[in-house]
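Pasting a structure here, questions to come.
The complex appears here minus one protein chain, its other protein chains still in place.
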Amino acid sequence: MINKLDFRAILNRDKNIVQLIVMTVLIFVIMTALSPDKFLRYYNFESITYIFPELGLLSIAMMIAMLTGGIDLSVVGIANLSGILAGILFKKLADETGVADTGLAVVLLGGVVALGTGLVAGALNGLLITKVKITPILATLGTGQVFTGLAIVLTGGPAIVGFPEHWSWVGNGKLLGLATPFVLFVLIAIAVSFILVRTPLGVNLMLIGTNPKAALFAGLKRERMVFYSYMMTGVLASIAGIMLSGRTNAAKSDYGTSYLLQAVLIAVLGGTNPAGGKGRVLGVAIAVIALMLLSSGFQILRFSNHLIDFIWGAFLLLVIAINAYKNRVR
Amino acid sequence: MAWLRRSEVVIAGILLLAMIGIGLVNPAFWQLDNLFSLLRSNVIIGIMALGVLMIMISGGIDVSFPAFAVAAMYLTVKGMLWTGYDGVALPFLTAATMGALFGCLNAFFVYKFRMIPLIVTLGTGSMVRGFLLGVVGTSMININKMPDVLIDFAKTEVISMTKADGTTYGLTAMVLVYFGLAILVHLILRYTMIGRGIYALGGDQEAASRAGFDLRKVIFFIYCFAGALAGFAGLLHSGMIWLANPRDFVGLELDVIAAVVLGGASIFGGRGTVLGTMLGVFMLVMVKNSLIIMKIDTTWQRVVVGVIIVIATAVTAWRDQKRKARGDRT
Partner (left out) sequence: MTDAFIELRGIRKEFAGVCALDDMSLTIRAGEIHCLAGENGSGKSTIIKVMSGVYQPDAGEIRIQGKAVHHLTPIASIDRGIQVIYQDFSLFGNLTVAENLAMNTQLRQKRRLMNWGRVRAIARDAVDRIGVDLDLDAEVGNLPTAGKQLVAIARALMSDARLIIMDEPTTALTRREVETLFRIVKDIQSRGIAVLFVSHKIREMMEISERITVMRNGSLVADGPVSDFDEASLIRHMTGLELNSKPYVWVPGDRAAEAPRLEVSGLGLSDAFEDVDLTIRAGEIVGLSGLLGSGRTELVLSLFGMIPADRGVIRVDGKEVTPRSTQQAIAAGIAYVPEDRLSEGLFLTQGIDRNILCTSYESLASGLTIDQGRADTLVDDTIKAMQIATPSGAKLVKELSGGNQQRVVLGRWLLTDARVLILNGPTVGVDVGSKAEIHHKIRDLAVEHGLAVLMISDDVLELVQNCNRIVLMHRGRLTEGLDCATTSEEAVSEKLKAFT
């Protein structure tokens, strides 16, 4: 009796994951059917493993903010600012041989600067949300402007081109025969997942998102936990920024602006409840892969990037409609 | 003395202080041509802000209207070129209708699926913009091709003056269009049942429906009206700058939302006035435009806007908390 109930609970809990997998397979099959010779190429999948991790990390960051019923509209700003600050550091420290040959120590320093940017930016968001008590939407809307604005001030507008080779390795190198960003993504996803399920921080975030008032009366450190969650969000965004600047060998204040919508979409599609209390890394990871397959399929079919934006938007609305329909049936 | 505590009075006070401050840095601020050009810059953001105000009072938020505005503008101008039509009224009606239809899409998803407006409008905005750029085209229609009627209409001035050196300047009549629309929205909000329904919806959705408000009507009205205002403003904008650019208005939603919040509207719904919003718009536009006068590099614009959003929302959050604390203690 007890075992049976547990089994059903597990199946229920994973119903969302099963649905996501089914959706991914469907997209895969449809795209294969539409252009079998091009879509199934190894090169195609390999390039996806280089591109999706940055968006995947931004989506996981978005999910973490949504766990407590918040949202982080500044993730793209944080990512760009991180890349730009590191880029400026490399330009300043580069010797006659040029930026590309910068030594490992300086590159690591750049990494520290980038991650530190994410940490500080996230802490600022967290401070505004927990201490000043600004709604997450407005707080991150404002700080997003500030971060992007600082990026413009620092660069004056144009991109910073040219990053050290060690740095680029993070964005387009190989590790164990796989794309470095992909390997990093898997490791980070596992780590975040572990934090959410197996540490007091993660469980507390879920509880706070479920009922903030009850969390207060149960003595949870609500402010501190929410603060940490935005710091995590900021750090994840800055890692995405490192990957982005490494992959493109450049950093600019308005890179990846369409990532914001896509990160929200993927988080929601991955089963995150925007009102808080529910969200899983695995769901988000599958959702990002599904949508990347969709995107690359359409690119192969020679759809313009603008049309792909259109499709993403339509997909988000479709997901909302389907979720609403499912809830009604239940 | 109750009027002293009204948020409009507070905003007006801050606005006055800011004006005095800027005037001290550079007395040129007070020159009539500067003030006229400031008012001119209020028009487009102001008209859009009126729509966003209504949505925010109802407890929603809209980030899709810049996409609606640009789509309505571009399609209308293209249509005028294609048909060779040379009137003014019909194009504006068309643009407003198009905006209203896009707004319907928002209303449909918000009402039917009860989804968070932020996420719905992220989706619709991306769809409409993606469709415009991906299907309709990406090329600008510049002054050589722009319909003259639009440009001439937008050139109309209420006051024309000549400076000592012979150059002329004046106050655009579009300001009157803006004020007219503002009065219309004020009358709707204050003196019609549907306007009171917007406040009721923002105050308590359940109670509004029990009292007998037709929520579908109210939700469709606000999103369509906001869409219409955006479409109208979009076309007016192209006439004022002699250019129809399908990539225009990117990121404008942040400025407009900032202005509305600055004007004292609550993101939680139920509170906000037209006068406050107009003051908020003026404040934002003034600060942005005065950077040059104050000899600050324009790359700082985004940072300044971001900081203003953060400060304004911090003040609002503080006010809301005080109100809440008062409610709890009674």
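Annotations for the structure displayed:
When the chains are written out, they are named A and B in that same order, and each has its own residue count from 1.
The rule is short, and it goes like this: contacts are C-beta pairs under 8 Å (C-beta built on N, C-alpha and C of every residue); 3 or more make two chains touch, one makes a residue touch a chain.
Since we're looking at a predicted model, the values are computed, not measured.
One chain is not depicted; across the entire complex it touches A, B. Within the complete assembly, A:A218 is the residue of A:L40, A:A218, A:L301 or A:L318 that touches the hidden chain.
Shown as candidates are A:K15, A:R41, A:K174 or A:R198; the residue that touches the absent chain is A:R198.
Remark: the omitted chain is touched by one listed residue; of A:G70, A:P136 or A:G277 this is A:G277. On the side of chain B, the interface with the absent chain consists of residues 190-196, 199-200, 202-204, 206-208, 210-213, 269-271, 323, 326-327, 330, using the contact rule stated above. Within the complete assembly, residues 1-2, 5-6, 9, 194, 198-200, 203-204, 206-207, 210-211, 213-221, 277-278 of chain A touch the chain that is not shown.
Here is the rule we go by: only the chains that are shown with their structure count from here on.
Note on chain placement: the centre of chain A and the centre of chain B lie 31 Å apart, centres being C-alpha means. The touching residues of chain B, when paired with chain A in their complex, are 61, 109, 112-116, 118-120, 122-135, 138, 250, 254, 257-258, 261, 267-268, 297, 299-310, 313-314, 317-318, 321.
The touching residues of chain A, when paired with chain B in their complex, are 71, 128, 132-135, 137-139, 141-150, 152-153, 156-157, 257-258, 261, 264-265, 268, 274-275, 303-314, 316-317, 320-321, 323-324.
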